[in-house]
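In this view, the complex is presented without one of its protein chains, the others remaining in place.
Each chain carries a letter (A, B and C) given by its place in the written order, and its residues are counted from 1.
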Amino acid sequence: MNKIVNNAKEAIAGITNNMTLMLGGFGLCGIPENSITALVESDVTGLTCISNNAGVDDFGLGLLLQKHQIKKMISSYVGENKEFERQLLSGELEVELNPQGTLAERIRAGGAGIPAFYVPAGYGTEVAEGKETREYNGKMHLLEHSLVADFAIVKAWKGDAYGNLVYRETANNFNNMMASAGKITIAEVEEIVPVGTLNPNEVHTPGIFVQRVFKGENLEKRIEFVTEKQ
Amino acid sequence: MNKIVNNAKEAIAGITNNMTLMLGGFGLCGIPENSITALVESDVTGLTCISNNAGVDDFGLGLLLQKHQIKKMISSYVGENKEFERQLLSGELEVELNPQGTLAERIRAGGAGIPAFYVPAGYGTEVAEGKETREYNGKMHLLEHSLVADFAIVKAWKGDAYGNLVYRETANNFNNMMASAGKITIAEVEEIVPVGTLNPNEVHTPGIFVQRVFKGENLEKRIEFVTEKQ
Amino acid sequence: MALDKNGIAKRIAQELQDGYYVNLGIGIPTLVANYIPEGVDVILQSENGLLGIGPFPDKGKADADLINAGKQTVTAIPGAAFFDSATSFAMIRGGHVDLTVLGAFEITDKGDISSWKIPGKMVKGMGGAMDLVASAKNIIVATTHTDRAGNSKLLKECTLPLTGVQCVKKVVTDLAVIDITENGFKLIERAPGVSVEEIVAKTEGRLIVEGEIPEMNI
Partner (left out) sequence: MALDKNGIAKRIAQELQDGYYVNLGIGIPTLVANYIPEGVDVILQSENGLLGIGPFPDKGKADADLINAGKQTVTAIPGAAFFDSATSFAMIRGGHVDLTVLGAFEITDKGDISSWKIPGKMVKGMGGAMDLVASAKNIIVATTHTDRAGNSKLLKECTLPLTGVQCVKKVVTDLAVIDITENGFKLIERAPGVSVEEIVAKTEGRLIVEGEIPEMNI
């Protein structure tokens, strides 16, 4: 069983126009950089992208936005991106905003075969429009539905040929759930390690969820706001 | 912040008659041995126990069954226990059997503030009796509800004073979810390690879910079926 | 001649494909692991929280923390992963397991299965069986064709409490390989030396027999 492919271009093979993609990361932390570059170069278009954020103007998903490759975003927070705001206000881009925890849970549910579930977040707000509601424990809840993707593209720290993944610090964020919710899941990793070297107690994403693994090259790992002790 | 208590007796303080408990473990693997012994000695009765299994006649939850301390069990598999079967058939013991994955998810949902969710398991069977059904993706699903407990009692390998826990091999099983679903969660650990020694990338149960930690003494770790190479 | 348990397991093992993730139930299904064909790389999932079940441990090496879903001590292969039960059933419910093999008391020509309860007699519980049958993409049942009294286990309707409805895709018995189609059971192969007539006689549900039925190649 060897899921390793040579590079991002090979990894994204099969991604075609109008597909739904999940892309891991929180802000610019834990995003699959090489995969995004390969998508930009592929000229694939009409994408629906499920991603907590939309990158910044010149990095991350912002690069796909600039080339108008994205038709719709499903996200929780899309600040820090002027081009995004422009496309949204002009109607070029469709945007579905979700409460962040609801977004995370919808993705987990997609991977776990749970089509729908109730959460309190968003009750009484515009997020609730058109949604079924029900009271549990004296509190109103919304019925939310799972999300799956044609391809999920995640970024991990270490990975092996079986697809087992380990994340580093807060670069896990949405990656672990998204890995489970792609019909095909691509893992861009900083380091490929030999099968058997990851401690099986410490694997974050078991390989069953992952179909392709490749080593990301020249990762910039850009920091959005460098804050240091005064 | 120091959640360490001296022993099982201190750990179970506050458990009173007719409470609902969750107890981790799969078969006899990963069960909180000292805690069960302390419960037997406490003479607490009328308990509802949520546990995947019910132990064997002379170990694990079987010890509580023998003393008739359990009123109701919520489990998925209760074989390997004659006293259990006797009490069930005689009507002394109430039993709610759940599909194992549904049980696991109900507990996770309890810890995660999700009051209800849909699953396909059990549709068309006696498990579906009285439950709402709905079709998703061409398949019928049941609406299942979350489980929470007055006390969750879990067994971990290592734990620290903040309540961070790490499990070993398949002794994780139901422990991780249950830790999140107790109003008070007690962790019986094989080893207490100083705060800061667990790698924060490798913590299975973050301390926020755990209220009390103690070191289990003289753990037997009995094996139900020793199977070895011929 | 009717196959023994190992023969059933050996035939089922031929259904394994390279790269499959497989969940093997307790009993005959467990034996399938002994017959994985050369060059076919599969990873075994255990619903108590292990991906990558290895062989039984060497003498004296049994580890109380490392068991399979049948509560037997096992080992983990290099590249294995451990996880909690919620994650394990996320794999199962989410359709990530390619093939599930499990035993049964009864199967119907619609793919219904009874496997967990004999009212008034056996109350062990369903364990993970209901989750597995409700969600597996591909389910093979391993069973004897008849019970000890000689009654068919391949029925029109289950008489025992159901584990799942319309889910089984294939049945491998001591006598035959049978697919479950829209029109009922369909005989695919027969055990070496077993006649089509015997299989027909011992199958109570609708059974389609079309053309020459080859013997299993095991």
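To be clear about the criterion, a contact is a pair of C-beta atoms (placed from the backbone, for glycine too) under 8 Å apart; a residue touches a chain by one contact, two chains touch by 3 or more.
Small disclaimer: the values here were computed from a predicted structure and weren't measured.
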Absent chain's touching partners (shown only) are A, B
Given A:Asn52, A:Gln69, A:Thr185 or A:Asn201, the correct residue touching the omitted chain is A:Asn52
Only one of A:Ile12, A:Leu47, A:Ala116 or A:Ala171 touches the unshown chain, namely A:Ala171
Where subunit B meets the chain that is not shown, the residues are 1, 108, 110-114, 160-162, 164, 180, 195-196, 198, 200-201, 203, 206-209
Even though one chain is not shown, subunit A touches it at residues 26-30, 52, 75-80, 85, 88-89, 95, 97, 99-102, 104-105, 107-108, 119-127, 157, 167-177, 204, 221-230
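In this section, only the chains that are shown with their structure count from here on.
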Greatest Cα-centre separation from subunit C belongs to chain A
Note: subunit C sits from subunit B at a C-alpha centroid distance in Å of 28
Dist(centroid_CA(subunit A), centroid_CA(subunit C)) in Å evaluates to 36
Among subunit C residues, those touching two or more other chains are 76, 82-83, 86, 89, 92-93, 135
So subunit B residues touching two or more other chains come to 105, 119-120, 167-169
